[in-house]
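Can you keep this structure in mind? I'll have questions shortly.
Every protein chain but one is kept in place in this view of the complex.
For chain A:
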Amino acid sequence: MTKNKLKIMNLNIKANKNNTFDAIVVGSGMSGGFAAKELTERGLKVLMIERGHEIKHIEGYDTAMKEPWDFEHRGKTTNISAEERWANSRFWGLGSEEVVNHLTNDKENPYIEIRAFDWIRAYHTGGKSMHWGRQSYRWGKHDFEANAKEGIGIDWPIRYEDLEPWYTHVEKFVGVSGQKEGLEVLPDGHFLPAMPLFAPEAHFKNKMFEKFNRPVTVGRVANLTQAQDIHTKLGRGSCQYRNKCNRGCPYGAYYSSLSGSIPAAMRTNRLSILHDSIVSEIIYDEQKKRATGVRIINQNTMQTEDFFAKIIFLNAGSINTAALMLNSKSNRFQNGFGNDSDQVGRNLMDHQLGSGASATVDGFEDDYVYGQRPNAMYIPRFRNWGNDKQTAYLRGFGYQGGAVRDGWERGVAADGFGDDFKQSLTKPGPWSIRIGGFGEILPDPNNRIFLDPVKKDKWGIPMIVTDAAFVENDWAMRKDIVASAVEMLETAGFKNVTPYDRPTHMGLGIHDMGTARMGRDPKTSVLNAFNQVHDCKNVFVTDGAAMTSASCVNPSITYMALTARAADFAVKALKKKEL
């Protein structure tokens, strides 16, 4: 096992006479980690503030090397976990004892739902980057242009070309395995060797091309199929195909802030990390007309303390970033920090998840797989693309899914018991296949979070209220996600095609975004083209909150690319004394 020798140290506040840094990064998740890396590598002294407890890379992954029988409840969610993690356990498997202790205790961190929102949280070092699905797709040109073309929301202030070099920068560092396909709808990136499609998936791919001219590819996934120098120098190794990424990888084979950006930032000796510290507000100096720092509340001791920096990156996750801005009131910003447009907290988006179809597969009885692929196959968007024009809805969706040989679990629903039954379940079962849609949700100012005017959490911070739901466009798309999945599986010749459409809320895609959107006009947007708050240029927001639209592809590498681009801009501006 490759041991990462880098240690994340807790900053000793009492020993630190000066609470002043070049930059403060609020949050240690996907985008916060990347901000810290980019800023420290450019010479800045950075304080990263994480609201949750510390998890150390490798040694903090307490379930990673456990055997199946080491889990008392064998992966099932206990009633206690379901009550404590009432929001997290709405997502498949997050209540399981493999992972549950790394997800936020919702009972202790409640939020208020006017319209239900499945808010999945992981308050600890690395945040949700420890738990993500690792699917990594570049946006296409069309994604940045769609709002303007269709008159939806507001236009993005940037285009694909602005982000393209930063996608490459991120992909090289993160390590993304994938197959180049030359598709306009899904631009190729800088890829490590692709993982294989399984035999029924390869059959499906051929049929889809033959019958619909629809491409199918293997998932582009942030697992190192072949670790490069840039990865091994940080102590990261190649994937061992255990597919137990959800527990944290002791090989550092999948990318997270813990395995990648934080060790890279620590290597510069310019990063300090403060844990257990909830940023309650941004400190705004009315004379200087700039943010000078942040106030934190220690989640355990309740003590408050102020920290100061020239620039501040907000990467708390889109909902918490918006909540922090709304809670930061001053004479200048009486409606919340940077909120002259009244758009902070609004346009909350996610991706549709939880609908599609499954089928059984005849044949391929001799085909089997050694190892577990931490990945799936991917069907890029084909709706409202090329010659396809849908009348019922705008935008489109992609599918993720794949084929598996059924295991012993098939015995639960099957007839039988006794000797032969027992014996039969020790052999691989027939293949089955499933595809599920990831659909684009449109920005809607009425889908929002805000702060409760009265109720406070145990730290005295106003409670967050969610008020968001799918609208007509989303429901029409969802119907097509199911119908098209059925059509494609049937066309491929699979049997017992069964649609599924799980009752769900917004949030289940765990891609919450849009609550402090980028735009050209300060009247209708919160951030400019470099993620600076329009009315307070030394504050940058580069997490999901910055998103002006959602695309239908998984967002993490776009967050990281935006972050790297903004960090580069910020440091150049600092050096030119423009910030």
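Assume a residue touches a chain if its C-beta (ideal position, glycine included) is under 8 Å from a C-beta of that chain, and two chains touch if they have at least 3 such contacts; residues count from 1.
The criterion applied here is as follows: contacts and distances are computed from a predicted model.
Enquirer: Given that one chain of this complex has been left out, which of "DNA-binding NarL/FixJ family response regulator", "Transport permease protein", "Gluconate 2-dehydrogenase subunit 3 family protein" or "RNA polymerase sigma-70 factor (ECF subfamily)" is its protein name according to UniProt?
Expert: Protein name of the absent chain (UniProt record): "Gluconate 2-dehydrogenase subunit 3 family protein".
Enquirer: Please identify which residue in A:150, A:188 or A:365 touches the non-displayed chain.
Expert: Result: among the candidates, A:365 touches the missing chain.
Enquirer: Given that one chain is not shown, which residue among A:242, A:332 or A:520 touches it?
Expert: From the options A:242, A:332 or A:520, the contact with the absent chain belongs to A:242.
Enquirer: For the chain left out of this view, which of A:134, A:205, A:310 or A:373 touches it?
Expert: A:373
Enquirer: Please give every residue of chain A in contact with the chain that is not shown.
Expert: Given the touch definition above, chain A has residues 67-69, 71-80, 195-196, 198-199, 239-244, 365-373, 405, 407-409, 411-412, 415, 417-419, 421-423, 425-428 touching the missing chain.
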